[in-house]
Every structure is written in C-alpha cells, then in structure tokens.
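Submitted below is the structure of interest, expressed as structure tokens.
Every protein chain except one is present and positioned as in the full complex.
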Amino acid sequence: MIGIRRAGIIASALVMSICLWAPLSFGGADRDKLLSEPGVFGTFATFSLGETWVKQDQATRIGQLALLKGVVEQHREKIAVDLYLLRGLSDYGDLMFRVHASELRDTQQFLLDLQSSAFGKHLKGAGLMHGLTKKANYVPGFPDQLKTDLKVASEPGSKPYAIVIPVRKSAEWWALDQDKRAAMMQEHTEATMPYLKTVKRKLYHSSGLDDLDFITYFETSKLEDFHSLILSLEKVKEFQYTRRLGHPTLIGVVKSLDEMIEVLAQ
Amino acid sequence: MIGIRRAGIIASALVMSICLWAPLSFGGADRDKLLSEPGVFGTFATFSLGETWVKQDQATRIGQLALLKGVVEQHREKIAVDLYLLRGLSDYGDLMFRVHASELRDTQQFLLDLQSSAFGKHLKGAGLMHGLTKKANYVPGFPDQLKTDLKVASEPGSKPYAIVIPVRKSAEWWALDQDKRAAMMQEHTEATMPYLKTVKRKLYHSSGLDDLDFITYFETSKLEDFHSLILSLEKVKEFQYTRRLGHPTLIGVVKSLDEMIEVLAQ
Amino acid sequence: MIGIRRAGIIASALVMSICLWAPLSFGGADRDKLLSEPGVFGTFATFSLGETWVKQDQATRIGQLALLKGVVEQHREKIAVDLYLLRGLSDYGDLMFRVHASELRDTQQFLLDLQSSAFGKHLKGAGLMHGLTKKANYVPGFPDQLKTDLKVASEPGSKPYAIVIPVRKSAEWWALDQDKRAAMMQEHTEATMPYLKTVKRKLYHSSGLDDLDFITYFETSKLEDFHSLILSLEKVKEFQYTRRLGHPTLIGVVKSLDEMIEVLAQ
Amino acid sequence: MIGIRRAGIIASALVMSICLWAPLSFGGADRDKLLSEPGVFGTFATFSLGETWVKQDQATRIGQLALLKGVVEQHREKIAVDLYLLRGLSDYGDLMFRVHASELRDTQQFLLDLQSSAFGKHLKGAGLMHGLTKKANYVPGFPDQLKTDLKVASEPGSKPYAIVIPVRKSAEWWALDQDKRAAMMQEHTEATMPYLKTVKRKLYHSSGLDDLDFITYFETSKLEDFHSLILSLEKVKEFQYTRRLGHPTLIGVVKSLDEMIEVLAQ
Partner (left out) sequence: MIGIRRAGIIASALVMSICLWAPLSFGGADRDKLLSEPGVFGTFATFSLGETWVKQDQATRIGQLALLKGVVEQHREKIAVDLYLLRGLSDYGDLMFRVHASELRDTQQFLLDLQSSAFGKHLKGAGLMHGLTKKANYVPGFPDQLKTDLKVASEPGSKPYAIVIPVRKSAEWWALDQDKRAAMMQEHTEATMPYLKTVKRKLYHSSGLDDLDFITYFETSKLEDFHSLILSLEKVKEFQYTRRLGHPTLIGVVKSLDEMIEVLAQ
C-alpha cells in the first residue's frame, strides 16, 4: 500500500499546480447524454508511454499530469472522456482514452491538444478506432418477453474491467435480407441473457469510419462471466458470418482521471 | 480560442518570411482541370511528423513552414495540392497530401522537393497510393432517369471531413462480363442516391499503379450519412466481389495550406 | 562451467542486497492451489531484454536483480510466478513470466511493479496472453477406461523444456453440437495417451480474453516426444477445425528465480 | 531548374574525385548479353536512404557518391546495374538497383561492396528479390501470326517509368497440364498486344529463389497504357490462378548513374 502515502503528496502537489481550474468536476453537463444517446461518435485512442516519461523526476511528472487534467477539463463541454489502464493486461498499449462526442472534430481537437501537451509528448499513438452509436436495429422486432428481459438492471457495484473487441462481418452477412439477420440476432441476444447482470455492453457502428463494422465494448467485475458470454456468442449461427473478432482485443482497468494520475505519477 | 491570437503573430511572421512569392494564390491555373478531368493521376501521400518537429522553437517552425509554402507555390503550375490533417483521427499518419498531376513525375518532383525542404526533413513517409481518373465506365449505359438523378447538385457549405478508402476487387469480379458488372454497378449506384447531396465522391483507378484496384475518396460534413452510405454499399451484390476495403481507411479534416500552417506552427 | 564460480560471487552479493526479505520461499501459500484449480487466470508475459541491460556493469545488474526478487516476493501472497528463458530458443522474446492469479488485476499489479522496477526498465514487452483454467469439459463423458488411463502419473525427474502454443478454433467448430465435439475430443485425447508420461499438458481458455480460444502449455524433457505428440494431434479429425496453431510458438527452458538471476547477472 | 547549375558544380567535383577510373563507360562488355539472354539472374535490391545522409554537408556527399561510382565501375565486368529513383513514387524504398549477373555470387559481392562503401553505410535494405531469365515457355506453341505480332518494335524514345510487380501463382495453376496453361497464356499474351509498343516487359522466374513465382518488370512513358495493360490482364482467365500480384508494387523512374548522383548530391 505504498500508493496511499504517496497519493497524499501527489494530491497536494496537484492542488498547488492546478488551482487555476476550480471546481474540477470531471465530465461536463452533457456527459450523460453523450454516453446514452444515439448519434454520438465513440473513439478508442490507445497510447504507449514512451521511455522518456519514467526518466523524468517525479515533480516534473506531477506537473505534466496537472496539465493533462487541464486539457481534459478544457474540453469537457463538448466531449466525455473515460480512461483505462491497459499496461500489464494488453500488449497493444499502456493507456486508452474512450472519447464520446457529437462531432468527431471535437474529439480530434482534444487529441491534438492532448498530444501537444507536455504530458502528451511522451505518448506514442498505438491505435485509433471510431464508431457511432445508433438506435437498436433488431430489438424493435424481438418478442415482448425478450424486450422486457433486456431491461434488467445491471448488478450494482463497480465493474473494473473493460474489454474492447472490434468486429468485422463477412460480405455474406450483409447480403442476407433483414429478416434473416434479425432472426440470427435474436438467437445472439438470447445467448447473452445469462450475463446481462454482470457484463455491461455497448455497441458502436464503424462501417466506413474504420476498417471494421462494429466496436463492442464491455465492462465487468467477473471476467469468467465475460469469457462465458463470448464463448456463448461463438456458438450461435450469426458467429459464422464474423470475419474478424479482436485483433486487437483490448483489455484494461477503468480508472478515474485522478486514479490514472496517481498511477502515472509513481 | 488560443489559436486566434497566435494566428496573428504567425501570419505576420509569414508575411515577412515569404514576401518573395507574391501574390500567393494557392493552386495554379490548371487546378480546376486537374480536379475534374479524366487522365489525371491522383496521389495520396501520408506522413508522420517526427518528434524532432515539436522540439524546435516556434520561430524556427514558422520559418520552415514558410518554406513549405514556397515548395507548394513552386510546383503550382503543374500540380494541384490538397492538405488534410489526419492526426487525432487516423493512426496511419499525421498529414496527408492529395496531389493531382498529368504526369506522375511532376508529383514525384514535388514530393522530393517537399521531403528535402527544411520542413520535410521532419516528415516520415507513412504511405503512398496512386490512382488515375478516368471517364465513367458504367454510367453511359444507365437508365436516363438515373443519369439525371446523378447530376443533382451537392449541398452548399463546407465538407470538412475527408475519407480515403482503397479497394481491391476479386479475380472473380474481373472475370465477369461487362454486362453483369454494369448491372451490379447500377444497383451500387442506386444505393448511393440518398447520399448524393451530403457526401461527395471521387474515384481513382489503381490497377498496376499500386496494390489496389481503386482509391475511393469522400468529402462530407455529415459522417453519419457517410457511414450509412458505406453500409448501403456493403449490402449490394457487387460488394461480394470486394476483397479489400480500407486497410487503411484514412480519415481526416480538409485544411487549406494556411490553416495547416497555423496548426503546425502551434 | 564458468557459471559455477561466478554463481558464488553473485549469491553472496545477493545475500547482502536482499537480506530484508527473509526467509525467501519463492511462491506463497496458495501456489499449489493456483496451479491446480479451475477458475484461475494464467498470463504469459514475454519480454525482450533491452540493449541497455548488458551495458551496465555487473554490480549494478546484480543490484537490480535483487530488486526483481523483491518484486516477485512482494506479490507472492496473491500470485504464482514461473520463469522461462526463451533467449536462444525463441525469437519472440528473451524471458517469459507465467503468472497465475485468481484476479487478473493482481497479475496486472505485479507486471506494473515489475516494469517500473530498476530491472524492469530494461524489459520491453514482446507479448501478453491470458487464459482461464476451467474444469475439464469433455472428460466426464469419456469411457471409464480412458478416464483411468488419463490418471497415469508423469515420469519423475525434471522437465526442463516448456512450450506455449496458442490455438484458435474455426467458427465451424463452435457451431458443432456438443456431442460431435466430444467425440472428436475423445479421439484427440486418445492420440495423446502414448505421451502422457513424458509430456505434461495444461490448458487455458482464452475466448474473449485474447485473440485466441486456447493457450496450450507443455513441459517435457523429451522434445522428440513432444514433436510426436503434436504430429499425432495434427492427424485427428478435430485438427481440421483449428484455424491457428502457434504464431507464436514459444519455446523455452524452465528456470527458478535464482537460476534466472544467475543467467541474467552474467 | 535549380538542378542544372548545381549539376555543373557536382560534375566538376566528381571529375576531381574519380579521375582514377577513366574512361568511365557505365556497364561492361557483357551488358547487352546479360540484359537479353536466358540463364541470367536478375536481382531487385531496394534501399531506403537513412537520415544520416542528408545531415552531411554536400562536399562529403559528393565524395561518397564518387565512391559509389567506383563500386559500380569495379564490378562492371561481371554484372549489369540499372538504377531507379523510387522516392516520391513508392513507399517501399528510396532507391532500387536492378542487377543482372550470370552468377548470383557476383551480385552478392557487388551488394556487399556497395553496402560497405562510405555511401552504402547510409543505405538501409528495404527488399531483395531474385529471378532467373529463361527461354519463353509457351511462345513456341503460339500461332505464327501471334509470334510475328510479338516481334513488333517498341516505340522509340525514352521510357522513364519502371514498375516491378512480383507474382505468385496458385497451386491449382501448377497442377494444370501444360496444354491448358499454354492456352491460357495465349489469351494472356493476346491481351497484351495493344500495349506492346508503349509498354516494354521482361519476365524473371523466381520459384525457389524467393517467396514468388515470377517478377514482372515494365518500362513505359505512358502510365495510362500500363494501367490499361494490367487491367486487361486481370480480365483473362489465367488471372484467376494468381494468388499474389504486387505487395509490393514498386514504381520508380529510371536514372542513369550520373543522374542518380545528381539527385542524391542535392
């Protein structure tokens, strides 16, 4: 528990450095909307932390992290930012930013400011994927019972693990008529039911925005359940129309901005 | 809005540096022809900006950007150059130059001069694709109504987003006779009709010039519409003969040379 | 046998450096459980040793290795660590850590501490794969004789070689019903019988946790037998449903922490 | 036309530096034979020019280029060297050497001497492909008219563009009997007839010498014709037996050694 004592020192250093932006509520007024509504762009930006970072002394690092906080704050009116620590779990990068915005240019401006900040100069881009949230495509046609079951509340408590799996469907999938796809998606959805409470899911549509059709995002505290969910989904008929699943599979731990600063300051 | 004040300073610095090339109309007399006629070579040259760039002080950077402007100006009789900021949207590069020329050697000479300029020494080649504009292949055989519909004017206003998607067709596609391909291309074209006003398209033929058959280029202010367009195109029969779509998908924001200099000077 | 004399010097240096953590029994109370029970996460973390390592003098290296020992010790309550020397046998990395933990976050914390240690700063991540141990899926339905045969004891004596082979099954495999898969897995299992005594096996389930379905882990002193085992498995019907085998195949030699320190100190 | 004035300075510098090897006729007595006869090995060696090159002052560069000329001269008895500027047209490399030799060891010795020369130390290998010229395999069985048509002279005048496309055929192709392959190659050859005058072709056989079956080499002044040629070849039946075309497609501009030195000296 070395972290706890150190956290105090860092916290006071940060208070001194960043008193310019008070009060600091992480995420602006629109965060809830951005995270729940259709028509929002979700960007998954993965970075490696260069070797230059750790070579700096802690005071310098703390100062630069305060500037990171400033950059996030500066954009909070237009975008919602979530942070993930990939290091130690994923070899594709060390940090991931999930950014939601109504306009992809706002996300771009945030990432430009991030990368040109004193902190950002230590970051090396490791991947960038975009998707769009949309109204559920197949759900309206599902049986009423299934629709009701889908509304079950997620288990309370934190879901520390986040997993991002990009998906590309085959040309054969898109050539099927809507009814056939709907029937298979119903089977797919039924397979997810046992895991609704413990594994949260969010879907982004990527065709044209990236070399993908979908980005699937998961949060859970029970990775066994998440594994069982994916295994169930590999057994339904719709999976045979999947040409790419993962590559990369990104796995990380959700961190608040302050928690992430704490980790990076060490 | 830090950028605005700074822009003034940069602007005056540039005026002092580049007064040698006045008056500076970006794009020469042939630009309109190069951008509209068949038989023109289009090159998409993507670059990453090396770490050495940001390590320089701003005055040095502004001086080097003035030289960039000079290089573009020097070639404007023979080529038409468009610029795109990929950074923050694409992980394949930071900047993209789209160059149109009647002879690919003129494009080569521009890129050689660019890369050996003081600015260009900070650029690292991240990708290069070539294509050729040609007269529409299938359109002459389309029904008159469809031909008329295709002439609809694009919505006025700027289209800030540009997307580049390379395409490779299967051997089976090329083995089909012209009639079958024409019928499928008619279905393909009909699927694009709802998006004609909001998504501009341009096609380059690449067979032999690159590991591709086509480069498809899009401009839009509505990325949702662009996404819907690509999704529609994945559902027509012709898509089953597509072996590669994207890889990379390049997404960026259109910038004038002055806007780009403004971004890079910061 | 240069190593032996040198080992004495290193050993005494280490005793002086690490007397803070005595007594040093490598692996905590739960090691046996973690290595035998279902529901445990296994992580295979591969690293290259940077060129900076060998440029240091031996005293510095020995000091840093003592800190490595400290990091492993610090986490031994929650995780079980095994070490492998890949260098000279695998071109994917120099060292491999196999980490077993009930929670993947504990593995992450270990790897974070490892990489931020003075020793870890010389490590460059070369690969990370995760899997989950589960109860045998098909064995309960096997004939009694086969179940009995499977319980044969492994030959006594050390098994110095370890091989890690990731596996991905095709969509067709998962689409088969459980009976068909069970019948093929029985044939697969029977093919392994001649090698039960000389090749130890352990299976990790990865679907969703990585771009894989399984991680297969082997230990042997007879690589010829291991080769014959894999060849036998390529000849059973189930192999036709394997889409990826290896890529990478990791091959190394099991080392205790002290042995590894001895190798790295030279 | 900056180049012209500078060329004078460079030329005189070179005369002073390389007066040791006079008279300098680029290409030895056997060049014509090497370029026309069967049983000759053709090597395509692609290099990137490291960042260290441009950091040197021009006098140093000119001195090193004189040494390059010396290396080429020294080997001219045994090999024929052609040079291509890829930079600005290909992202696979900056320079390409095409080397013809009766023995691949002579090519190796040239490349070893090149790479260990003061100039060569700035080169970074970007690709190496080998093929063998052979007597025409299918032509002897073609109809007489076709054989006559194939003898048409190429249009006079320089053909500045060179394109290299590696090809791999499928196992199915090689499994066809000679008659079937001959019939398809006749269709293939007929498709090339409209471009015989404007696109020169040369074929190298690579099976076993590289991860390829063929290297196809083209020279033209009309890239539109070259594009049309490849498109025609994609439409004949034989193309369905092609598993790889390009990857990389190398496109460059033919340069004499003196022209290349001129370009590199700048």
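For reference, chains read A, B, C and D in written order, and residue numbers begin at 1 within each chain.
By our rule, a residue touches a chain if its C-beta (ideal position, glycine included) is under 8 Å from a C-beta of that chain, and two chains touch if they have at least 3 such contacts.
Given the structure is predicted, the values throughout are model-derived calculations rather than measurements.
Remark: the absent chain touches shown chains C, D in the intact complex. The residue touching the chain not shown here, chosen from D:Glu37, D:Glu51, D:Glu77 or D:Glu172, is D:Glu172. When the whole complex is considered, the residue among C:Gly50, C:Gly127 or C:Pro248 that touches the unshown chain is C:Pro248. Of the candidate positions D:Ala136, D:Met193, D:Leu209 or D:Leu231, contact with the hidden chain is made by D:Leu209. Residue positions on subunit C in contact with the hidden chain: 51, 54, 85, 87-91, 160-161, 163, 165, 223-224, 226-227, 229-231, 234-235, 237, 239-240, 242, 245-249, 251, 253, 263, 266, in rising order. Contacts to the hidden chain, counted on subunit D, fall at residues 39, 41, 104-105, 107-112, 115-116, 121, 125-128, 130, 132, 171-172, 174-175, 205-211, 213.
Criterion: only the chains that are shown with their structure count from here on.
The fewest steps needed to get from subunit C to subunit D, moving only between touching chains, is 3. The chains in contact with subunit B as well as with subunit D do not exist; no chain meets both.
Taking shared numbers over all numbers used, the subunit A to subunit C interface scores under half, which places it in the different class.
For the pair subunit A and subunit B, the distance between C-alpha centroids works out to 30 Å. Contact of a single residue of subunit B with at least two other chains is seen at no position. Arrangement of the chains shown, judged by which pairs touch: a linear chain-to-chain path with two open ends.
Every pair of chains in contact is given here: A-B, A-C, B-D.
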